[in-house]
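Just dropping this structure here.
Here the complex is missing one protein chain, while the rest keep their positions.
Here is subunit A:
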Amino acid sequence: MADTATLPRSFQEIILRLQSYWASKGCAVLQPYDMEVGAGTFHPATTLRALGSKAWAAAYVQPSRRPTDGRYGENPNRLQHYYQYQVIIKPSPPDLQDLYLGSLRAIGLDPMLHDIRFVEDDWESPTLGAWGLGWEVWCDGMEVSQFTYFQQVGGHDCRPVSGELTYGLERLAMYVLGIDHVMEMPFNDPASPIPLKYGDIFRQTEEEFSRHNFDGATTEMLFQHFKDAEAECERLLAFAPEDPKSGKRIVMAHPAYDQCIKASHLFNLLDARGVISVTERQAYIGRVRALAKRCADAFVTTEAGGALGGAAA
């Protein structure tokens, strides 16, 4: 367990402390999902595992991409690629707020010295067909986390309800470390033989991807890939559950959901390229949501989705 008596000194130390804190509280510490996603919620460990009756507890870092937020590495707070820390526990434990406050203490935010508040904020993801109630957590007037009790995902009622915590890692770390510009934030320990700042790692990629997102990406290709992902998602779900090769019941919920994730990211890129009009926007979001719902429908028929005898049938 990391030393929590002292203040963390780097971005990675904050991540390590969160990892070790949530591990100590019994979460499976997962790794990031290996696809481009807009937020930690898209990781199947959250989206799909929030469905069905099975208990679940996971924590992970998720690199997240928001192509429209690219600022060529110049804006002190905005990035097109950033990190979220995500905790998901099902059913939500009665002391989730206290567990969460413990994680703030672990990274050096003492609630006796700082003003921690739970301010109403209802969460909704139109692309995932998901919503929940909860708060944004404020520390001295700054939003440091999103705290949500999932009520619905992919159009399905969540029973039991999952508690989801999302930390915006850069913003939180900048606050804890007292940094004004994200690129100035120490990534590893400043006393390391080779100290690296956030900017040493990400300034150039922010520039490159900003240019890519706004001007470089080929829109015809993106449109085509969106259609392909959409079609593939539906095709995978149309397979009969019985797999002739293994003789098992295998619903391809996760592969189909991968295509849903792809479609979502392609839409975000098209949006950044400015080629989706205001009216078309809603239609695209609706198409991604339809995929998410179908994946959710499929997942709840599987064993991990809590279907009784899902694997045996």
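We take it that a residue touches a chain if its C-beta (ideal position, glycine included) is under 8 Å from a C-beta of that chain, and two chains touch if they have at least 3 such contacts; residues count from 1.
Heads up, the rule we're going with is that contacts and distances are computed from a predicted model.
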item: Candidate names "Probable hydrogen dehydrogenase", "Glycine--tRNA ligase beta subunit", "Gfo/Idh/MocA family oxidoreductase" or "Branched-chain amino acid transport system ATP-binding protein"; UniProt protein name, chain not shown; value: "Glycine--tRNA ligase beta subunit"
item: Residue of A:16, A:30, A:133 or A:275 touching the missing chain in the full complex; value: A:133
item: Residue numbers in subunit A that touch the chain omitted from display; value: 76-77, 91-94, 97, 111-120, 122, 132-135, 139-142, 149, 151, 158-161, 163, 175, 180, 278-279
